[in-house]
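Only a single protein chain was left out; the remaining protein chains are all shown in position.
The block that comes next holds chain A.
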Amino acid sequence: MTAAPTSTGVQAGKGPAAPHGDTAPRRVNFDIKQSGIYIALALVVVLFTALTGGDLLGPQNLSNIIVQFSYILVLAIGMVLIIIAGHIDLSVGSVVAATGAFAAVMMVDWDLPWPVAVIATLVFGAMIGAWQGYWVAYFNIPAFIVTLAGMLLFRAVTMWILGNEGKGPFPDEIRTLGNGFIPGFLGNIGLGEALGGADLFSIILGVAVVVGMALVQVRARAARIRYSQAVDPMWLFALKVAVPAILVMFFVVQLARFRNLPWVLVLLAVLVVGYTLVTNRAVFGRQIYAVGGNLQAATLSGVKVKSVVFWLFVNMGVLSAVAGIIFAGRLNLAGPTAGNSFELDAIAAAFIGGAAVQGGVGKVVGAITGGMIMAVINNGMSLLGAEPKEVMLVKGGVLLAAVAFDVWSKRRTAGAK
């Protein structure tokens, strides 16, 4: 701990203590635990870009990574919240299958309009989540057991609904959500000989996002200064704004050069922004961290612990239904084996992304980054012609290494106290 100004003798806290209006720049501490995950992603990207001779970052491949991994990322958002609260959900793969099958029955067999079917499917997902949340929160059965049972139960429900065969085809709108791209509204622009053309609308959208990101950060910094809170020095702040902006723009340009922005990317962006806000700023989000950080202290602070856990599982059910619809739309088929082992990828994404095994720690952006690391490893290795067994080997090793690092760094700080 840094030496706090030692008050001489006993200062009985009368009146304001030493004025503390100094807006001294925060000491630049390189927090390896927080930045480690982004560095890891950068390393993985650089590694596979080099190994594949640049193919990894090609327009079409980048687009593929997003579309192929989007449903895992959607699940990872819900999963990291549950892990922060100190629980786990093993059933999401089966719930993806069950909700996909449910959607197929309504759209394919009953010919219901797709918006009605989508809403009904989300409600179905919420009901599944409520079922599991009840047993975990109000019946005090460990989530591991409840969702292990759920994994079997909802796989059985899927097979009940579908029999032993797939069901399709889905309406165009659903297929577009899973697989399609935003149409170009403003035509292409040339980017020069080497790059070829790119969709103008996508690029304008990308610029808008980058400007928005920068504005939010500038405003937050201004507010912090107004409240005399410590802020990063200007150069570091500029770096923190510029680097993500450059990355986003690169990403958008590459996608614009292929077939525009995938719809799932738009959906994913909305979810990430929304859930990041909830975890950082909503009372509910704070309570998730409080429950996971110290359950007893949260209870004695008046947090309705059971209700928080219950609604987290409901939320997971809804996000599983979202993933179920995307996945079925992408394959244009709801199959009885859909979603197999999705839970493992989603859990791995959350832990690689810095969630703590004991709960109380984790971030939505971290889980997305963790998911991207897995996605890049998956995609990069398949570009290199690696066999599934090798991919599994690497992914298993990365997961173990990430959690081992978390436990090790925690033990180190505990020892340093």
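Just so we're on the same page, a residue touches a chain if its C-beta (ideal position, glycine included) is under 8 Å from a C-beta of that chain, and two chains touch if they have at least 3 such contacts; residues count from 1.
Just so it is clear, contacts and distances are computed from a predicted model.
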Protein name, per the UniProt record, of whichever chain is missing from view ("N-methylhydantoinase B", "Cytochrome c oxidase subunit 1", "Sugar ABC transporter ATP-binding protein" or "Heme exporter protein C")
"Sugar ABC transporter ATP-binding protein"
Cross-chain touch to the chain not pictured, restricted to A:Val46, A:Ala156 or A:Ala223, is A:Ala223
Among A:Val241, A:Ala290 or A:Leu399, single out the residue that touches the unshown chain.
A:Ala290
Provide the residue numbers of chain A that touch the chain removed from this figure.
1-2, 4-7, 9-14, 16-17, 20, 223-224, 226-230, 280-284, 286-287, 289-290, 293-294, 296-304, 360-361, 417
